[in-house]
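Of the protein chains in this complex, one is absent; all others appear in place.
== subunit A ==
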Amino acid sequence: MPPPLRSPSVLSSTPCCAYQLCRTTGQSSRPFSTTPRHDQRVTRARRGLFRWLTAQGENFRNPLSGSTNYMGAYDNRSGMLRRVLELREQIILDSAERGEASAEKELSAVMNKGLPPESTRDRMPFPLNKAFVSQAVLSDELREQIWSRVMREGQSVREVSAKLRVEMSRVGAVVRLKEIEKEWKRIGKPLARPYARAVMSMLPTTPFDPENLIPHESINDLPVHASTGQQIFHPTSESRHFTRLDAAKVFNKRLLPADDRIPHPELVIQHRERVVEELTVEERKERAELRAAEAEEKRKKIANKQAQAEARVKKVESDRWEFRFTPINADDAGKDGRGQSGVGWRYGVPLYDRSRGQVKIPTSVG
């Protein structure tokens, strides 16, 4: 149970304060003030405000236990929870159909079990902004589960992300923060537990249930690349088989196709194998192993190449610096010494870096 947000004395005095503020016009706490008192005039809007404060506003004094408490969840007229009103209507309708008159009893029996589950509509903090929906955060059990899968069981971030349906960047962040938390616990640094509990009780959370995994978010969204922001009319022949690969090339020569830019390309392949090609479990396993082996080979190849390049560099240590000698070929500069692959400052080639209009700050991050 989260602690109440305000002290009881303030709670009890607020309604009468509200009436006082609304009614008081004659007396002032600043008798010598020359400021016009427009702000304390009783206007229609002001009356409306205090009407709202005493009706719906009462709901927001304390958080609802076991539920979020946003403005969008309440009915404008009665100031009651919309889902409760709907439930009551449903029960009344049902009992009328059955010809019974025990609707109120039934309702109270249902309500004793707890509030009905909240929907997207109930998670709107600003009723006029329908697009703003409070998104669920990871529950503590789910975060602990992510940490233990990555750090204890040694699963990869990609794997955990795909299984628990949490974005890879979020998985990384959870693991890092959990590590810090555990380190703080180890050295005995106090944690802000009451604060965390209070905040978590007011937010929608994604619980962790090993039998029935609830997806936290969409994990395979295509990130928007700046190159794809433009609208291009690209003429091509009708007979040409124009794929996403070609589309990417039209946008930018170095842009990867959408299939490779998504965070989890392997999920698409797995889905295709399962649903479209209808392969058996063994076949899929075999293919997955083959893919893993290929990826490993590719990684090794790159690592080998890097190691070779590293081995060619001769390192000489002095007191303060390390000098790195990279072998080059002086003939790369070509016959006239101006070749693009040659090293060093080039002779007879003007440098425009100090002329007007040259942007030196990188405008894009590779």
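Just so we're on the same page, contacts are C-beta pairs under 8 Å (C-beta built on N, C-alpha and C of every residue); 3 or more make two chains touch, one makes a residue touch a chain; residues count from 1.
Keep this in mind: contacts and distances are computed from a predicted model.
Taken from the listed names "Cytochrome c oxidase subunit 2", "Ribosomal protein S16, mitochondrial", "NEDD8-activating enzyme E1 catalytic subunit" or "Coagulation factor XIII B chain isoform X1", the protein name that UniProt assigns to the chain not shown is "Ribosomal protein S16, mitochondrial". The chain omitted from view is touched by exactly one of A:R30, A:R77, A:R320 or A:R356, namely A:R320.
Mapped onto subunit A, the interface with the missing chain covers residues 314-318, 320-330, 333, 337, 342-345, 347-348.
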